[in-house]
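Supplied in structure tokens, the structure appears directly below.
With one protein chain held back, the other chains of the complex are shown just where they sit.
Let's turn to chain A:
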Amino acid sequence: MAEKKKILEVKHLKQYFKNGRVTTKAVDDVSFDIYEGETFGLVGESGSGKTTTGRSILQLYKPTSGEVIFEGKNVEKLKGREEQLQFRRDAQMIFQDPYASLNPRMTVEDIIAEGLDIHHLVKSKEERRARVEELLETVGLNKNHASRFPHEFSGGQRQRIGIARALAVKPKFIVADEPISALDVSIQAQVVNLMIELQKKQGLTYLFIAHDLSMVKFISDRIGVMHFGKLLEVGPADAVYDRPLHDYTKSLISAVPVPDPEVERKRQRIAYDADKEERDGKERTMHEIRPGHFVRCSDDEVAHYQEVAASYE
């Protein structure tokens, strides 16, 4: 992985929300890198800060502190409208809810072409139409769907429209925030397969945010696990799933239902005490326990995690 190029670096990202006197630390000192062409899966339960992280990376929120570096440039300090527009083109988003994320009053053509218009990527109406039709076919829809409205489509089809919209401006990096959670099982596989196929063909990089661990493991090269705004573990997908280090990751994996009755009958749940790490007040940072496999711990816990890692070998 060392020779691979970093497309995105997140450094000590903090995103706090103030509500009166209460400050919510939605994202609290999170750092990770995403390499070109890979899928980085970010998992966590509701309130873990995974969605906020994705949104802060795209500057949909102004981060409280920390840096987001995209292709070597700090996205908060982009110079001039041109650089900003370029970032908005290169980094796109696919949203969770295919019902809420498409404007019901716009035709599919206008939805998909909005980015094309803003970035002046097409010169004529004909070109615009042709590009939209091409995109529709890329995502497995019919080209005469272009003149229809969102309500005429099923959930899976809408998510395809959302993907076509993201692809329209030829991005390099896509944040996909729970893109399949709202879909039926049989449709989820369709959308995931489409995303994988597009990645292969167009060399896309994904930040795939989800709570469904089995699907994240399937699609991701590397996985990050978030809990209460903190990133607890990062590593290759297989390592995090099969050889988890952090107790929270273990508890999360032990809770995932498996479509196999025998496995379910034998399942042992592992409970996680979230307060334990809070109480001792130790300073915790990311430590590399195995090559590429990091866990958030204090200096004196490193030995313990070395043992955990060794126990799998």
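Note that in this section a contact is a pair of C-beta atoms (placed from the backbone, for glycine too) under 8 Å apart; a residue touches a chain by one contact, two chains touch by 3 or more; residues count from 1.
Convention: contacts and distances are computed from a predicted model.
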{"item": "Chain left out of the displayed complex - its UniProt protein name, from \"Imelysin family protein\", \"Membrane protein\", \"ABC transporter ATP-binding protein\" or \"Peptidoglycan-associated lipoprotein\"", "value": "\"ABC transporter ATP-binding protein\""}
{"item": "Touch with the omitted chain, as defined above, among A:I112, A:M215 or A:L245", "value": "A:M215"}
{"item": "Candidate in contact with the missing chain, chosen from A:N74, A:S154, A:Q202 or A:T285", "value": "A:S154"}
{"item": "Touching the absent chain when the full complex is considered, from A:S31, A:Q86, A:Q199 or A:S251", "value": "A:S251"}
{"item": "Touching residues (missing chain, whole complex) on chain A", "value": "45-46, 154-157, 184-190, 192-193, 211, 213-215, 217-218, 251-252, 254-261, 263-265, 267, 269, 272"}
